[in-house]
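Of the protein chains in this complex, one is absent; all others appear in place.
What follows is chain A.
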Amino acid sequence: MTVKIVIGHRLGKGQAVADGIRAAGAVPVLIPGPGADMKVGDVMAAEGAALGISFCGSGGAGAVTARTRYGHDIAFGLRSAQAGVTAVQEGRTVLGFGFLDTEELGYQVAEALLRKLGEPA
């Protein structure tokens, strides 16, 4: 089964996170352009994604928007890959980070999600 993870970055970045997600065995969907964090919920719905990751300065705007539009269970203000892993284990479906575009984050979060879904990483 294909497990998609949507990435929306306030400044239109997120490529390193996407690389980490792919390395873990999931499929990244990177939203292009500035303000992409605000579109995470919309693209998750369109793509049937299991998880959304939103990046902005405070780590919350995109996640809260996804919650208000689609009712996602969110965690925001996250500042480390481990915080993201914990949020996935708790069943959160949209994670809001500060600017942390690293491959490690993508890999660890995707690996945790695949494990939770019972998919081989």
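Here is the rule we go by: a residue touches a chain if its C-beta (ideal position, glycine included) is under 8 Å from a C-beta of that chain, and two chains touch if they have at least 3 such contacts; residues count from 1.
Quick note on the criterion: contacts and distances are computed from a predicted model.
Hidden chain, UniProt protein name from the list "PRD domain-containing protein", "AAA family ATPase", "Amino acid ABC transporter permease" or "Dihydroorotate dehydrogenase": "PRD domain-containing protein". Considering the whole complex, the residue from A:V3, A:I31 or A:A110 that touches the absent chain is A:I31.
Among A:A24, A:C56, A:A81 or A:L105, the one in contact with the hidden chain is A:C56.
Touching the missing chain, out of A:A24, A:L51, A:I74 or A:V88, is residue A:I74. Think of the hidden chain as still there; on chain A it touches residues 6-7, 10-11, 14-15, 18, 22, 27-32, 34-35, 38-39, 42-43, 45-47, 56-65, 67-69, 74-77, 98-99.
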